[in-house]
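Only one protein chain is missing; all other protein chains are in place.
First chain written, first letter: the chains are A, B, C, D and E, and each begins at residue 1.
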Amino acid sequence: MNDVVILFFLLGLAAGLVRSELKLPSSLYETLSIFLLLTIGIKGGEGLATQALGPLLPQLGAVMLLGVALTLIAFAILRTVGRFPRTDAASIAAHYGSVSVATFAVGANWLLARGISYEPQVAVFLTVMEVPGIMVGILLARGLGKKTDWKGLAHETFLGKGVFLLMGGMAIGWAAGPEGLAPVKALFYDLFKGALALFLLEMGLIVSSQLSGFRQRGVFMIAFGLLMPVLSALLGLGCGVMLGLSVGGATLLATLAASASYIAVPAAMRLALPEANPTLSLAAVLGVSFPFNILAGIPLYHWLASQIVGAAP
Amino acid sequence: MNDVVILFFLLGLAAGLVRSELKLPSSLYETLSIFLLLTIGIKGGEGLATQALGPLLPQLGAVMLLGVALTLIAFAILRTVGRFPRTDAASIAAHYGSVSVATFAVGANWLLARGISYEPQVAVFLTVMEVPGIMVGILLARGLGKKTDWKGLAHETFLGKGVFLLMGGMAIGWAAGPEGLAPVKALFYDLFKGALALFLLEMGLIVSSQLSGFRQRGVFMIAFGLLMPVLSALLGLGCGVMLGLSVGGATLLATLAASASYIAVPAAMRLALPEANPTLSLAAVLGVSFPFNILAGIPLYHWLASQIVGAAP
Amino acid sequence: MNDVVILFFLLGLAAGLVRSELKLPSSLYETLSIFLLLTIGIKGGEGLATQALGPLLPQLGAVMLLGVALTLIAFAILRTVGRFPRTDAASIAAHYGSVSVATFAVGANWLLARGISYEPQVAVFLTVMEVPGIMVGILLARGLGKKTDWKGLAHETFLGKGVFLLMGGMAIGWAAGPEGLAPVKALFYDLFKGALALFLLEMGLIVSSQLSGFRQRGVFMIAFGLLMPVLSALLGLGCGVMLGLSVGGATLLATLAASASYIAVPAAMRLALPEANPTLSLAAVLGVSFPFNILAGIPLYHWLASQIVGAAP
Amino acid sequence: MTLQLEKRTVLTVITEAAMEKTMLRDLKQLGVRGYTVLDARGQGSRGVRDAAWGEAANIRIEVICTRALAETVLQDFLIRYYDNYAMVAFLQDVEIVRPDKF
Amino acid sequence: MTLQLEKRTVLTVITEAAMEKTMLRDLKQLGVRGYTVLDARGQGSRGVRDAAWGEAANIRIEVICTRALAETVLQDFLIRYYDNYAMVAFLQDVEIVRPDKF
Partner (left out) sequence: MTLQLEKRTVLTVITEAAMEKTMLRDLKQLGVRGYTVLDARGQGSRGVRDAAWGEAANIRIEVICTRALAETVLQDFLIRYYDNYAMVAFLQDVEIVRPDKF
């Protein structure tokens, strides 16, 4: 749990909380996120290059269904227990039905630091799980009416920076293979952890800036931000067992399920459901669920995975 | 031909063509180009540090003449076959008489990946070949009249970022020598290929944004953008043989001759020949010649070089 | 003395002096300074992790007193010999009583390149020595009146980017220890010298832009900018001997004493002593003392340290 | 030769960076022939918008056009965006040359 | 529905980047409810301010408010900052919608 990258997150958080002058240039943040997305894609693609792609398709179907289920469950909880208006509930649910690349990176790093391997296709899961939350969220809020610009939305989603760089990196990793990638590994692989550390420094700053969002509905949102990830992780673990993943793979799928989007989904919701309150969802996602996942969730999900996957026949 | 850096170029190109949201921060692009220029200079200087500089001077004279010849030939073709107005012809010719650092970097990388060595002074050729195209282009358009601000232009050219960083890097590499450079090689040498990959990602985006320039005179410009590099490469090879370069050195000199400037020359032409259409030249240089050179040209020039240099007495 | 990083400084200086177009993106400068501050902190913290912290406190007291003494001495010289108005003298004195991280980095790099070790707590000295100069400078200008916003100033100083990143890096290095840091060393340690080289390139540009500040009081400021560092270094050496530091440690403490702030102090003075002329102090600090220290001062201080520390009983 | 100055209106919109693409598309549909965009930060009734993080940044769009078109665009943006997005908009008179451009 | 335009004043201040935090705090104390900040470079009586280096950069602050408040702020800034800092300030009339915001 005391991975060094986490210390950078805590430093950023502290900087924000004590109102230090510390601020990273916005182009550094953008550069680091491009770097992380590309590298995660490349690593996944490199792994896929060495195995048959046949069994992948049904697995992708399964994790997309998982995303749909998570969105629906979150929506139900937010409507019934939380008594949120329809649009707000749908928007928050979309965040939790989708995934966070930063959480995934911390999880993958956590496993690597402990020498635990995972299936390369989990990086593909990351890519496809960005989408269902957004689609289901909008359907829940708007129904199947014609008002939503689905074409524009599909464009935003599939050609947005996140999905495009993940898929592009995957294509590069797959096409180049381990040997072809050798010349660029000094940049993309050797510096990955350092880049993740700097990125988490900025994440700490971002998280601290979202905490004021709890002024409204604080108690419920904090509880939801803690419990929804655990519930999602359990479903993710179940899905992982079903797909026959290793302990590492199941841990990462649980981490993905538990993670909530704070980039792609907020942007999509701003455009598709403008009347939904963006402050509430970001406060829950960034102020509670992201820190919980990287500080306590990942070790917990790994412990659960090793219990369940070990026990599975 | 399937070097991994080329895959990044194709990814950037695809991103632009499908209108993805992908965009690199402008300061990343600037940082990468500073990095590449410095490193190319340093490597060249390091090489020069181990050899006598005497024979260099006549070689520099020869490659400058080559640049003059290329500009004149391009101008003649554009005026006679293309029937371009004088100023447009002169401006486009200046682009093709000059060189492209990015193309050079891909060429050098291509050779290194195959273990083919080249003379360090080719980096010096790169520097001096930036200049003649600009000067001759302006002379062709304006004659020897007094209207051109030659002093300002010389300042722009020699003290512009490109030439200054190349020459400065060279001075550093030369002064420090292989041992002195050791402490900074982890940055400048080990990360060179990764940085080139990211740079080519952006180049793909830039190329895709120039393709609309073919609305005017498209067919001619595409043909010119394909054939002029091949013609130039042949002249470059001839010059390389004359100078007694190795196969690697002759390949790189051919690549330099074939390459066309898309940074220094457009900027100089904007100031010196403002009435020349900048869209046309950039479309040809970036939309045709740059991709052609890095995708097909370099292997072709190497094949030609190995035929000719092997055959030369 | 011909360390390669110094060559980058000279290149930047040359670029500025010949008015080259060379300009680094501001976010690159910011990124490099964040990187250097964090790394210096991390390295210091890593060193501290392996030793008892008990003896540190009295040492910190001693170096803070050193900072106070340097500020008072500089003020006395500027008032009596320089006949400066009270506020200007106080402001310039504050710069020289404080320290420069860039100078420290060059000094540490100089020692490392020669295999000379130094005590890790010198990085802590760097942090605490930023402060006394500012406080004493303001007291000298304003007296103990109530007009100064001490609270705001303390906030600026302790939570400013510089001190916060140094202390934060130290905390990370200390908490993670050598093994915990291993995953991020490829970024923070291996690239340190390359990053320092690029940073000094920009420093060269900045220095060249400050030289016009000598139009007023040029001769005196140049003399002060050369002699004050030497005097400070001697006091720093004395302090180092008193604290029982090694030759390397004493050299670095002398370098710290000799260095003058050009980031934290100017910013603090702008706010606290707005009527002080900022051009004068920056010209002396950046135009004279910084280049003197990194080009000639550090070797000189090391030579002195080896004479004195060797001779001390 | 004396300057031929004509009056036009400049509409300035300060809003969320996330809206850039959408609003520029709207502008074109409404018949605007040019615009300029600057990156900005700021504070207003919807809190501080100042972040390394693109989602929480602002942009400042400037459109020079006829009074009538400026009012049409402002009206349209008011209805479409004012309630749900951080947004401020204002009009100013300006004098331009080359009136055929705007 | 026709646009309900009202007159307000925009105060623009171009000054040293180092003053951002201080001036924004002053603005709030003087009762301003919103502002927009842009990064800038430039030249004036205090020399060129154009550097990678934050200390030598400029910012451009824009505040839309009532005429009276704009004059109060300008007066206050004149006294507090004009003598010792690189600074330029000016007022312009603008037309806004939603007058309750400013």
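The criterion applied here is as follows: contacts are C-beta pairs under 8 Å (C-beta built on N, C-alpha and C of every residue); 3 or more make two chains touch, one makes a residue touch a chain.
Predicted, not measured: the structure shown is a model, and the values here were computed from it.
Engineer: Can you list the shown chains that the omitted chain is in contact with?
Structural biologist: So, spelled out: the chain left out of view touches B, D, E.
Engineer: For the chain left off this view, which of E:L5, E:L30 or E:V88 is in contact with it?
Structural biologist: Considering the complete complex, E:V88 is the one touching the chain left out.
Engineer: Just checking the interface: what residues of chain D touch the absent partner chain?
Structural biologist: Counting only chain D, the missing chain is touched by 1, 3, 5, 8, 10, 24, 33-39, 64, 92-98, 101.
Engineer: Of the residues in chain E, which ones touch the absent chain?
Structural biologist: Per the touch rule, chain E residues meeting the hidden chain are 14, 38-45, 50, 58, 60, 71, 74-75, 78, 82, 88-92.
Engineer: In the complete complex, which positions of chain B touch the hidden chain?
Structural biologist: Against the left-out chain, chain B lists 23-26, 28-30, 202, 205-206, 209, 212, 263, 266-267, 270-271, 274-275, 279.
Throughout what follows, only the chains that are shown with their structure count from here on.
Engineer: With centres defined by CA atoms only, which chain is the most remote from chain B?
Structural biologist: With centres defined by C-alpha atoms, farthest from chain B sits E.
Engineer: Regarding the chain D and chain E pair, does the interface count as same (over half of residue numbers shared) or different (under half shared)?
Structural biologist: different
Engineer: Report which of A-D and B-C is connected by more C-beta pairs in contact.
Structural biologist: By number of C-beta pairs in contact, B-C is the larger.
Engineer: Roughly how far is chain B from chain C, going centre to centre by Cα mean, in whole Å?
Structural biologist: One centre to the other, that is 42 Å.
Engineer: With centres defined as the mean C-alpha position, give me the chain C-chain D separation in Å.
Structural biologist: Chain centres of chain C and chain D, defined by C-alpha means, are spaced 46 Å apart.
Engineer: Scan chain C for residues touching two or more other chains and write them down.
Structural biologist: Correct list: 23-28, 30, 191.
Engineer: Send over the residues of chain D in touch with two or more other chains.
Structural biologist: Where chain D is concerned, no single residue meets two or more other chains.
Engineer: Which chains touch, pair by pair?
Structural biologist: Contact pairs between chains: A-B, A-C, A-D, B-C, C-E, D-E.
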